[in-house]
Each structure stands twice: as C-alpha cells, then as structure tokens.
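This is the structure I have questions about; it appears just below.
Let's turn to subunit A:
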Amino acid sequence: MQTQPSPLLKVQELVKTFPIHGGIFSRKVGEVRAVDQVSFDVFPGETLGLVGESGCGKSTTGRSILRLYEPTSGEIEFEGKSLLKLSQEEMRRTRRDLQMVFQDPFASLNPRQKIADILEEPLIVHGIGNAKERKEQVLELLRVVGLDKHHASRYPHQFSGGQRQRIGIARALSVKPKLIVADEPVSALDVSIQSQVLNLMEDLQEQFGLTYIFIAHDLSVVKHISDRVGVMYLGRMVELTHRDELYQNPLHPYTQALLSAVPIPNPEVNRERILLQGDVPSPADPPKGCAFHPRCPYVMDVCKKERPEFVDKGNGHFVACHLIS
Partner candidate 1 sequence: GGKEGGIKKDTGNSLIYGRGADSKKLDPIQVTDGESLQVTQMIYDTLVQYKDENTEVQPGLAEKWENSADGKVWTFHLRKNVKFHDGTPFNADAVVFNFERWMDKNHPQHKGGEFTYYPDMFGGYKGDSTHVINKVSKVDDHTVKFELNRPLGPFLANIAMPPFAIGSPEAIKKDPEKFNENPVGTGPYKFVEWKKNDTITLEKNPDYWVKGLPKTDKLIFKSIPDNTARFNALKSGDIDLMNGMNPTDAPQVEKDSKLQLFKQQGMNVAYLSFNMKKKPFDNPKVRQAISYAVNKEGIIKNFYAGLAEPAINPYPSFMMGYNKDVKEYEFNLDKAKQLLKEAGFEKGLKLKLHAPQDPRPYLPNGKKVAEFLKEDFKKIGIDAEIVTAEWKTYQDQVKSGQHELALYGWNGDNGDPDNFLYVLLDKNNAREKDASNISYYMSEEVHKLLVEAQSTVDQKKREELYKKAQEIIKKDAPWVPLVHATVPVAGKKELKGFFPHPTSGYKLYKVSR
Partner candidate 2 sequence: MGQSILDISTLELHFFTEKGVIKAIDGVDLKVGEGEIVGLVGESGCGKSVTSLAVMGLIPTPPGKIVGGSIRFSGQEITHWTNKQMRKIRGKDISMIFQEPMTSLNPLFTIGDQLVEAIRVHKKCSKKEAQSLSLAILEKVGIKRVGILKQYPHQLSGGMRQRVMIAMAMVLEPRLLIADEPTTALDVTIQAQILDLMRSLNREFGTSILLITHDLGVVAEMCDRIVVMYAGQVVEEADGRKLFKNPSHPYTQGLLKSIPKLDENQKRLYSIPGQVPHPLNMPQGCRFAPRCEYVMETCWNKKPDLYEIEQEHLSRCWLHQGKEAIENGKGDADTT
C-alpha cells in the first residue's frame, strides 16, 4: 500500500524465549521460543487483530511490546523511536502512550482498591492534574465506559465480569494512550456481554482515535473488530493481511484449516471441513523447518528443512509458506 502513513508501531524480528530450568543444578536446560521472529507494523487508527491457538505466543507478543517481558531480540519502534533502547525510567514514562487491557477481568483489578483509586492511580503516577481535576476525570472516565458515578466507591468484586472489563478499559484510557494492546478482552465474557464490550471498544476508538492490537482466539470476534489480522502458529506469524482478504482468500494451510474449523451458528451453511491431524507441538521443541509441517495436509520435503520466509504477496498480504513462494 503505497499511500500508507508511517506506522505507529513497527515490530521487527521480535524474539522472546523463556528459559527452562532442570537438571542437577537447576541449570538452564532449554528454552521455550514463545515468540519467534515476529514482524508486523501497526498503523495509526487501525485495529490489528492477532489470532492463533492457545500458547502460540499472542500474549507474549503483546507483553513484549510494552516491555512487560524484556524481549530477547528484535526491534520495536514506537513513533519512530526504539523502545528497546530506552532506560527503565524512560520506558516507564513512555508507557503512558502504550496501554494494555487484560483477558481476565477478575484478575486484572487489584481487589483491595476502590474503582476510583484504580482509575486515579495512573494519573497520579504520571503527574496528571491536581486532586480535584483527577476526581473529575475519574467520573468522566466512568461515564465514557458506561458506568455510573456511584460505582466509584465500590470494590472490583462487586461488579459483574462485563462491568469489570469496562473498568479495565477505563483504566487503560485514563492516561490517554495512543496504542492499546487488548489481550483477549472478551474471551472471559459471556456472549451476551461480549458484544457490549466490543461495541464500547469500537466507540472509543472512534471517539479518541485509538489504535488497537486486538488479541483473541475467536476468529469471528477478530474478524468483526479488526482492519487487518495476523495469524500466529507456534510463536511465528504465518499470515497477515486485511480482514476481508484473509477470510476470503486464506493462503496459509493453517489459516485455511482454522477458518474451516470455526463452527458457524447457522445450520443452513454447509462447509468443507479441513480436519487437522494431531496436536500443536511444544514450543520448547518446535519442529524444524516450517513449524506447521507435521500437521500440514500439503507438506513437502522442503517444509521439513527450511523455514519459509514471511513475505508480502503483494497488496500487503504477508504469508510464510513454501507452497506460495
């Protein structure tokens, strides 16, 4: 896309490994390659969806961007400056622009803080406003996410899951960030509540010009909310493109299988199912070559040896598969 503005966030070859300890002296005996050379750009105002099966590294990617996990290698540029080069203190201040919404609305709110304190704390930390202004801002935030002002003096356990997720979103909004990483914000919610939160997030994006990285494992949700979607498998990005392109023209065999496996709430639709064999391999011991090759219906010899490159097939459709190249 030639007329693209410059990206807000640029992730290049991001790698994050976790050591595995064991042996007689609890030495490091191996590592989990949770994120393995992932690259993508996020443009201002868009929503980039990330999907993939459990354990494929979605959350780790999200957390590494905020340097909640220190990336092992790679490069992350936010508004042109490299995040990984910032000192702890500089990074702390930069986090104002980068915010996060968590999956579990029950675990992500400190049970011993009142809602008002939860929402005010980021303002205090970043030295925003005086006490009175902050109070007002808290009430404003509550209003924005559709909660009542009398909720301010309550504790998290007095809310339902959907309400808690609203509070989590309000907290992320409080410092007026540019980018929000939403890590499965609706997975824990019931279907009838889920749409409330999705609508809220869309409204807020429009209202504040936010940029989202939206992580989910529910393809329908991702499709609904995202402009572009990245598909991850075993720590790697296997496909990344525009939403409609992806759903109409999936190139990677894994994406194809994934799309065909999603049950559709319409008995009239009859689809050809691609049933994959076997389970997802362990990220501690990923297959050589293409990570997907043991389950791939179209596996070729080259897949077992060489790792396919993640390349643009034109019009911003990135894919990593030997079949395509």
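Per the selection procedure, all candidates are chains of the complex that A comes from, given by their letters.
As a convention for this text, contacts are C-beta pairs under 8 Å (C-beta built on N, C-alpha and C of every residue); 3 or more make two chains touch, one makes a residue touch a chain; residues count from 1.
No experiment lies behind these values; they were computed from the predicted model shown.
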{"item": "In-complex contact of subunit A, chosen from 1 or 2", "value": "2"}
{"item": "Candidate 2 contact footprint on subunit A (complex, rising order)", "value": "53-54, 160, 162-163, 190-196, 198-199, 202, 217, 219-221, 223-225, 244, 247, 257-269, 273, 275-276, 279-280"}
